[in-house]
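A protein chain is absent from this complex, but the other protein chains hold their places.
Our next item is subunit A:
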């Protein structure tokens, strides 16, 4: 209407004023003019501009509420990004953002990107990065609603579009931490969305429509996530780079191989982190062999080609360990976990500030639980430090699991605690309401799936749990067998059956023999050849493990049990292998320590002359007389007492 039109004009001079003084209640003069000219033809335009105007006002209000410190921080941050000033960006990212979040935004969201747009002159690139941080905050501190999820997906798409599809490599320079967090968060949001969408029962109608729509089906689809990761890897040619480095090529050759994208650290790091990201995504989708396959060129040693954030190593080790665990290669899994846990324990004091600190701790806790499980499934001697902690935390669980069938619930509990939240690659059929409804209604008695309700393929975590539990159950007789066999060198199978039958379960000889075979099988598994280290039963030569091109899936059959037996007709012959006393390490360490102490003493200055007269008296014959009887002992080179 007329008065609104006037208001628009009247309000504008206000907007151009000093922004900080913008008044929420913009006075809208209400002239009583009834000029009909401005009615219908302009109605739509007025509506539209009215809305824009209202939005603008709302933004002004929000902007008003941003504390000054935050505004200054944003401007400074923006400047640093524009200047490609890596140090400043790192500082702002690591400490500035977290500090301000703690202070002002601990329970609420940061201001919307549109609100702060004027501060950064609407720099779209910066706004994309800002939104990335904004949504990360929402996901971690608050509960994202379905809108947030879709928007964050769009934002991620824009970001990756910008990085991948601009002409030529982008001139940004961001710290490694941030890049890893981008990839990590992207996958985390994907996982979160997959979990969200796989529970159709508790959705509101709005959410159902959104999920069922065209855009809904596309958002966070597995293919697009995988596409992003693969494209980053391919664009930066990081696999070729890793291979070339491993082969020791010179820098110029490497530059040629990786092309213009690969030489920029931004892309190289993104590519490297994407490989780890792929490892994680494949684990979440349940494809463990493929996960290990993509890590071919990276390897699992702790020598990253550049200083990667701690979180990267921890994440890699955790997911690789899960893969080995599900592949039943327990010693490999245990070795990885121990290695990284040792490292984390030592590096812990340096990382209290980082964004990933909580994450790292949580992952470390899960790895301890997994180590406990590994220990139960395949007890081998491991690093003492780590094992002590495991025993401290999970001692009675380990005991319970060792007692056979009753341990199953403990096993499941620990597994569920420590496994990643596996996801389903597909969404329930939101676009087909009938199908969705039939999914929610429990199956009628006549449908085939209800005949065996326990095997309905449900929640993916349950599936993996069942696989692991089956393995655990098959190994339950092993511990009691072991304790019996340890007592004998040879034993008749009948007698053995008799011993085991004391539980009254009616064990017959055939079953016992099956258990023996299981135990034998459990005593061997595929493991990666150990590079160096003490010789143990069944390892092959140590050199083979150091070739960089070998796949993580390679391995040899190796024996991991110290109790070996063989059955001759009905007679069981048992041989136990024991470990001799290991004194070399102890002696060497202490010799070196003593040597260091000695060096220290020799190098330190002489004590001041406190009793000069006495020394002078003994001066002449003292040293000579003393040195004679000393030839038998260790030659000690004392700084001789110099007589002035």
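The working rule: a residue touches a chain if its C-beta (ideal position, glycine included) is under 8 Å from a C-beta of that chain, and two chains touch if they have at least 3 such contacts; residues count from 1.
By our rule, contacts and distances are computed from a predicted model.
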Assuming one chain is omitted from the figure, identify its UniProt name from "Eukaryotic translation initiation factor 3 subunit K", "alanine transaminase", "IBH1-like N-terminal domain-containing protein" or "Glutamyl-tRNA(Gln) amidotransferase subunit C, mitochondrial". "Eukaryotic translation initiation factor 3 subunit K"
Just one of A:78, A:464 or A:482 touches the chain that is missing; which is it? A:464
For the chain not shown, which residue from A:328, A:348 or A:400 touches it across the whole complex? A:328
Considering the entire assembly, which residues of subunit A contact the chain that has been omitted? 222-223, 226, 230, 234, 285-290, 293, 326-328, 424-426, 428-429, 435, 438-439, 448-449, 451-452, 454-460, 463-464, 466-467, 470-471, 474, 510-511, 513-518, 520-521, 524, 526, 534-538, 544, 550-551, 553-557, 564-570, 573-580, 582, 584, 588, 591-592, 595, 598, 635, 637
